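The structure under discussion appears below in the form of structure tokens.
In this view, the complex is presented without one of its protein chains, the others remaining in place.
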Amino acid sequence: MSSQFGTALKIQIFGQSHAPAIGVSIDGFPVGFTPDMDALKTFLARRAPGQGAYATARKEPDKPEFLSGLVEGHTCGAPLTAIIRNTDTRAKDYGNIAEMPRPSHADYPAWVKYGNQADYRGGGHFSGRLTAPLCIAGGLCLQYLAQKGIHIGAHILSIGAVHDTAFDPVSPALPVGALTLDPAAWEKMQEEIAAAKAEMDSVGGVIECAVTGVQAGYGEPMFGGMENRLAQILFGIPAVKGVEFGAGFGCTELRGSQNNDPYYYDENGFVRTRTNHAGGIAGGISTGMPIVFRAAFKPTPSIARPQETIRFNGTTAPAVLEIKGRHDPCIVPRAVPVVEAAAAIAILDAILEGNQWS
Amino acid sequence: MSSQFGTALKIQIFGQSHAPAIGVSIDGFPVGFTPDMDALKTFLARRAPGQGAYATARKEPDKPEFLSGLVEGHTCGAPLTAIIRNTDTRAKDYGNIAEMPRPSHADYPAWVKYGNQADYRGGGHFSGRLTAPLCIAGGLCLQYLAQKGIHIGAHILSIGAVHDTAFDPVSPALPVGALTLDPAAWEKMQEEIAAAKAEMDSVGGVIECAVTGVQAGYGEPMFGGMENRLAQILFGIPAVKGVEFGAGFGCTELRGSQNNDPYYYDENGFVRTRTNHAGGIAGGISTGMPIVFRAAFKPTPSIARPQETIRFNGTTAPAVLEIKGRHDPCIVPRAVPVVEAAAAIAILDAILEGNQWS
Amino acid sequence: MSSQFGTALKIQIFGQSHAPAIGVSIDGFPVGFTPDMDALKTFLARRAPGQGAYATARKEPDKPEFLSGLVEGHTCGAPLTAIIRNTDTRAKDYGNIAEMPRPSHADYPAWVKYGNQADYRGGGHFSGRLTAPLCIAGGLCLQYLAQKGIHIGAHILSIGAVHDTAFDPVSPALPVGALTLDPAAWEKMQEEIAAAKAEMDSVGGVIECAVTGVQAGYGEPMFGGMENRLAQILFGIPAVKGVEFGAGFGCTELRGSQNNDPYYYDENGFVRTRTNHAGGIAGGISTGMPIVFRAAFKPTPSIARPQETIRFNGTTAPAVLEIKGRHDPCIVPRAVPVVEAAAAIAILDAILEGNQWS
Partner (left out) sequence: MSSQFGTALKIQIFGQSHAPAIGVSIDGFPVGFTPDMDALKTFLARRAPGQGAYATARKEPDKPEFLSGLVEGHTCGAPLTAIIRNTDTRAKDYGNIAEMPRPSHADYPAWVKYGNQADYRGGGHFSGRLTAPLCIAGGLCLQYLAQKGIHIGAHILSIGAVHDTAFDPVSPALPVGALTLDPAAWEKMQEEIAAAKAEMDSVGGVIECAVTGVQAGYGEPMFGGMENRLAQILFGIPAVKGVEFGAGFGCTELRGSQNNDPYYYDENGFVRTRTNHAGGIAGGISTGMPIVFRAAFKPTPSIARPQETIRFNGTTAPAVLEIKGRHDPCIVPRAVPVVEAAAAIAILDAILEGNQWS
């Protein structure tokens, strides 16, 4: 395992926050597909920083440049590679980190793993910036899946203690152009984020995602199931500390008679379940009901408050770190499209591996 | 992905509940290691059915037979393969399932995936029985890791609404010979299970696991991190519907200043963190602090109560299924060693991939 | 890489010459296929020792025992595992090898790789015996491919300097029940083998294999092509030291105008080439013409003559090794079905990866 994901659809993500570029190479994407580049840019913009007062002030125009894999605008079977140039980096913001690891970031374990050879600028290869190429790959997968009748939509289920309504797992209404299902929840969430920012602090949240139009039978047994695949890619998004499917941890307080999802034939003769505590997956295989899952995002570790840490220079006395620069008090709103992108990649990979389509 | 897991340490699990045997083949296990076969049998016994009144009455003596990979009792570099013969199957208990899928089991999606060719007896390859070979592989990994100073221990954090105390994530006391940290909790849990059984129902729970002695630097970036690897293998255990690390979903209600883990040098000059909300993993890489995670197990789907389902015979009228046979009202106690085994495999694989040991 | 091969059809081979058993586990074999077990045994018998005066006297009845993956005689989607018990080992024949590596065997490099922990009895995991489970897996693939109209046949092209006629690459006539296309060649070859045996020596040869019924379009670009896949599996057969496709090394003495294969439509409207120097593969992708390749087998290293070697006991003085036991003066006749089996596995894997069939 590594910076590569997938079996039939293989993606390799490369780049560091302050490298010349970040990007992704995709091997196995279906042939003859014409990406809608405008829609892709719109999708990437949902992730980009510099939107509104609650996000970071760093403005990176995410314009993907396709280096290979397309001919006359359509995929041709050769690996598809796209990059985004890093242009606005302000490296000097990160000066003191090379000596003092930031708490709850990858700095210290990366230093142990790579010695002082690792790229620490902006978090290097561990930076949240690497979700941009993940979104390019996922954005293409989302478009392809949509043409096949599979739709993916996520919303912010909670930020701190502020909650949105949850999806109806039997028939989720995917959000369009909104971060929450209930607009009032988003208002309160923004207040929560502003409060954290005012305190030089940060806050986390939970993103809930649903996938509709999925037929039964996707996924491979044991370690290749839909949960295994989705979890493996979701934990690749920085800040994710938990993933649950269907009723998730909540189902542990239900009886089997409550948690089981009985089968029936609907009026069109399709097999459905009355409830969907399974989140659309049983035995790792899709059941045909919507796939529903949640990912927990920890509060952003980069806060402006002084923090206790150590130094890499041989001394053992405590040090105090004050992180300068521009940081999100909450990355959850920006992570919503990232979760959709990750889900799309994992689902398309499972479908292609299962030979559902050519 | 499939019934194979691992990069440096590759395991392939085979078998169905009612096949002649179930087993595992391991490629890449370190050379020159002498397994303690008695300890392995004791470990497997923790998982076996037929223990006490609350578990299933099916008695499978889990005696692993090693077919390859050992010479004079030690590993020799060739793939290590072990099987367990299935002897007590009572296939007739499963007669009516071939026509009526059991709610929340893999029967229906497997039927879509494999047609009526799949092995439905006892759940086939999706059966919980396949956790036995997982425990053989994991049992060997646990022994090897222990020799290297890495110890793994799990306990039942909750069954239904009954809770045990949680691990101290900074310094977890791994349980020895007990399923909970607080004996009183286990008493109440057994009552909960008995209550469910009396109602012809089932109950789920959460297992918490800790790993001590882990050095910093294990795991690979992005999709090869410790969380990705552990999640991928844990979701391969039947009934797991959620996995979280450290403070998990709970951290989403904390501020960054609360959730961050400050670094300091302890009295021996080792780098530690004051708290461990990260559960020992940051940026996917181990930090040197104990790895702590939780897995949510749904209530056992096989309950004796009548359930609504469909028939595979072309009719669309509702059907009623009554599952006969012997089924656990709660598989969580038996899953505790399975979680330890899964963790051991994922951790040893990450260490070997990172070239920490030969 | 390791003792595993394949992308869509994954095989893991396990066992050592003197382990309790040798075997193979296959993940991804198509569902709903009923192997002809009698035909499989007949196929394995082509490989088995103890046939005729020119082969080794060791008699291992190769009766595969299927442990998993079948239900009511057909494949069910779960991993397919089969073993062969080792019963006739005469371990004492190998006594002095643990101290003195046999020239041109794996003993010495294995000793460096695994220390004195490796299993040296009979060559351990490097033994030619491991071609038996390869033949089980390949035998099943051969049967499945045959049902799809794809046939594979190999013959001995040469033993020492004695040659058979070669396949007509445009329209090869696959041999049935014979090791050569020209019976007279086989007579001369047996004389060559007998001569070598009489001299306490051994002789090698070349096996040529053809695959008919292959449609165009199989294989993946660059490193996943048909040649890459076939070569990777063929070099896993002990004693193979060269692999070539189509005109192979011979094409290097042709001009492009001679070596190119012009396209045309035959009387049925199918695309064919006038010649087939490409051996059915261009750019790594199958062209629809028969796939033709050759594998070179070195002369068996185990000869009865005294040989110079070293000792592992710290002394540097030359040592003399006399190999006792029963050894083939020529393994080429027994390797013919092994080459067919290997080809079948690689080809079915490529077809499944390319999503040609479900």
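Which chain is which? They are A, B and C, in the order written, and residues in each are numbered from 1.
Here, a contact is a pair of C-beta atoms (placed from the backbone, for glycine too) under 8 Å apart; a residue touches a chain by one contact, two chains touch by 3 or more.
Please read these numbers as outputs of a predicted model, since none were measured by experiment.
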Residue in contact with the excluded chain [from C:D62, C:E340 or C:E353]: C:E353
Residue among C:A19, C:L179, C:A296 or C:A341 touching the omitted chain: C:A296
Contacts of subunit A with the absent chain, listed as residue ranges: 2-4, 10, 12-16, 18-23, 25, 27-28, 31-32, 65-71, 74-81, 83, 110, 113-115, 117-119, 121, 124-125
Sites on subunit C contacted by the missing partner chain, in the whole complex: 1-5, 7, 13, 101, 103-106, 108-110, 112-113, 123, 125-126, 130, 158-161, 196, 199, 201-206, 215-225, 227-229, 231-233, 235-236, 238, 240-249, 251-265, 269, 271, 273-274, 277-279, 282-288, 294, 296-303, 305, 307-310, 316, 318, 353-354
Residues from subunit B at the interface with the omitted partner, ascending: 7-8, 77-78, 221, 352-353, 355, 357-358
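The rule is short, and it goes like this: only the chains that are shown with their structure count from here on.
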Whole-Å separation of chain centres (CA-atom averages), subunit A against subunit C: 46
Centroid spacing, where centroids are CA-atom means, of subunit B and subunit C in whole angstrom: 39
Shared interface positions of subunit A, touching two or more other chains: 7, 221, 353
